[in-house]
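The complex appears here minus one protein chain, its other protein chains still in place.
For reference, chains read A and B in written order, and residue numbers begin at 1 within each chain.
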């Protein structure tokens, strides 16, 4: 536990490393054989986040809620429609690729599918060297050393990605992200494609590396267990916006947003007795289409508490307790 | 009463892979058997072997269903059994539904494969089933195509298709793995209800220990094509005997309980 405390302190006593304000991304939607423009989908619709040094911010939400889009905007693989992304005292939102390049040393990404993010024709050594080449640098540490860092053997350096298991391939992806000793690593569902036992190994590895290098993570996942295991703070997304952010323990003990509450109650617990006795909130209906989101509160079509106010007015994130913010007119927990 | 008994099942593919290797299973009428294990442990291959749907594979051992030895049945008899007495739903409902036919057609088709029924009558059955699995506006939705449905609704369609013939056994291979957690909760709830109403026995295949804990009566833990541990779900979860089962339970990060600094892992780095 006291390692945790240290991490928390490191996070508290410095200004944020990453500060995202009102981030919006709209994609044009095209339809049919003629690719006629049918409208816009707001994949990310006013997201604000901060990540402190040495901190891990977990970002959870169901598929299609915009998590990956947030990751791509922060790493500037996509250009935001509006909003700001302050990282290392610069606003990344408006920068072009040339101006971004030096900043990318400090801002790396790990992807969900370990195989499709590694060039199948390159050896592991070439893949790792590629990280330096992009910055116009020579590798300052042998590939073997990097591999050892992520728990692989020196002999793996001259193999190709297809010779590895999913877990090993994900370790290579992590080694590549770490090669330039970044400050922030954005991990988009890094363990979702892996088996449970391999998932545990990768979660442990990420944590070890954080302790060793003082890294910060933005850790994206839909698995609440994995997010709890690794995060210091957690943000919950629904249909393009953040509906709640809280310290890890607060979020699991006292969720304030009805969606967070339902989400937690939907996670099956590996304990037959708890499963038999627990309260279940089964949300009815499906996620609304982001093409045509509901008015007011995005969650109101599935919320048990929804009323006219919820339909009329979109709730803003507001602080209701120390380290807990929620976007709801009738939070489960009042200030 | 025992509904399904599998003894010493072995499946070897033409490539030489021995995916299942001496597996025993027992499932009673109206009960739920959870089959858990990591990827590649042979869960899906086992279920396909029971239905005789494996190709390019050598299957040996006994598969006894309601007193009949399935491995001895000819193709015709096996076909009569499929869908009618043993139905199956799969992990990825989009790819499991044919994009060229309406959902009602695909349900009615299953019904008509085993009943003398006209198109109209079968269509009515399909609509009734859609209603039963909780599809809103079933009459209108019946004429929709799979791509017009969300993931959760597609799995409901698969369930409707599987249950329209009131089978004795439903094999559900990772029925919620491709779904979001709130939708997963809906589908698990539906399976729970159906089991209580219709008394269908379920062979529930999953890698998620939580899903098994919430639905199964008995559980079998598979590893490398064998059962490493079996028993009533409470015993296996609360007093696992095998180190592998203990490891599998412990390595899953949970949303409740104490938070370990490091997760225990199973064996060596793989």
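The rule we apply is simple: a residue touches a chain if its C-beta (ideal position, glycine included) is under 8 Å from a C-beta of that chain, and two chains touch if they have at least 3 such contacts.
By definition in this document, contacts and distances are computed from a predicted model.
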{"item": "Chain not displayed: protein name in its UniProt record (\"Fe-S cluster assembly ATPase SufC\", \"Sensor protein FixL\", \"ABC transporter permease\" or \"Glycolate oxidase\")", "value": "\"ABC transporter permease\""}
{"item": "Omitted-chain contact residue, chosen from B:114, B:128, B:192 or B:246", "value": "B:114"}
{"item": "Touching the absent chain when the full complex is considered, from B:5, B:68 or B:84", "value": "B:84"}
{"item": "Residue of B:63, B:96 or B:194 in touch with the missing chain, whole complex considered", "value": "B:96"}
{"item": "Touching residues (missing chain, whole complex) on chain B", "value": "51, 53, 75, 79-84, 87-88, 90, 92, 95-102, 109-110, 113-114, 145, 147-148, 158, 161"}
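Note that in this section only the chains that are shown with their structure count from here on.
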{"item": "Averaged-CA centre spacing for the pair chain B and chain A, given as whole angstrom", "value": "32"}
{"item": "Chain A-touching residues of chain B, taken from the complex the two chains share", "value": "38-39, 150, 152-153, 180-186, 188-189, 207-214, 233-234, 237-238, 247-249, 251-256, 259, 261-267, 269-270"}
{"item": "Chain A to chain B touching residues, read off their complex", "value": "1, 3-4, 62-63, 151-152, 165, 167-168, 195-201, 203-204, 207, 222-226, 228-229, 252, 262-275, 280, 282-284, 286-287"}
